[in-house]
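Removed: one protein chain of the complex. Kept in place: all other protein chains.
This part shows chain A:
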Amino acid sequence: MTSVADAPPDATADVVAAGPVKPRRRWNLTLVIGAGLVGLVVLTALVSFLWTPYDPTRVDPSQTLLSPGGDHWLGTDHFGRDIVSQLLVGARTTLFVGVVAVAIAAAVGVPLGLLAATGHRWLSEPVMRALDIVFAFPAILLAIILAAGFGASTLTGMIAIGVANVPVFGRLTRAGAMQVLQSDFVLAARSYGRRGVVLMVRYVLPNIAALLIVQASVSFAHAVLAEAALSYLGYGTPPPTPTWGRMLQEAQNYFVVQPMLAVWPGLAIALSVLGFNLMGDGLRDALDPRLRGR
């Protein structure tokens, strides 16, 4: 026999347990800051249901274009409406549109991407080309068409933004899934008969979850911006419901008189977009078992 046979037969030499497992660090600074900002937006939206300093739609001709301070903390707009109250109520629209638009995009895009990744040529190609067509179609144009057909509303805006983001999720899912499907653990899974939907759900999706979460947070940020743009153009939520986008739009006419009018909704949009981006990054790290420390 060769020298190989001299090794101890039960061979537990390398099996000494790696010591106690360190407590997992699920929270990281990025996640905390991101979740904090997002939490702030959520809280704002919730508070607006219970309390606002003034009625956000109340017009007061004697109190127009006030500077911050005094009875109106952040001042008033050209109709004398209270800015704080409008910001609070506007957070609802922002959140709602973002959540629904991303949900539509992911709910349609991810299954299509998985379908395209399975590699059946007669399935994959049509799906991908259809996604390309939608991809080439600007979201704003889609929203204008939908608004022309069904009237401008929050729902129209959400659907337009959602549909415009379907190809983003579809392509990302396909690319990620194709890579995972090539891996050894999928080969092993096939060797014990895993296939179809279960293979996708148990093996592929968890391994592209990080990609999708980051994309969701980026898409959420985009949706907030797109909603603002649509409201700004007049194709989103109709007045008088306050939205951050329309506040920004209306502020531009009075920019010389009261520049602070544009700062507040702009800051609100910027902070919530930043919050969602940071939260996405943080979640990606927190959900990866490999990054939770050995």
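The definition used in the following text is that a contact is a pair of C-beta atoms (placed from the backbone, for glycine too) under 8 Å apart; a residue touches a chain by one contact, two chains touch by 3 or more; residues count from 1.
Rule of thumb we're sticking to: contacts and distances are computed from a predicted model.
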| item | value |
| --- | --- |
| Chain not displayed: protein name in its UniProt record ("Cytochrome o ubiquinol oxidase subunit IV", "Peptide/nickel transport system ATP-binding protein", "Thiazole synthase" or "NADH dehydrogenase subunit E") | "Peptide/nickel transport system ATP-binding protein" |
| Of A:Gly151, A:Pro206 or A:Pro239, the one touching the omitted chain in the full complex | A:Pro206 |
| Of A:Ala189, A:Leu211 or A:Met260, the one touching the omitted chain in the full complex | A:Ala189 |
| Those residues of chain A which, in the complete complex, touch the missing chain | 2, 4-15, 17-18, 21, 183-185, 187-195, 198, 202-203, 206-207, 209, 289-290, 294 |
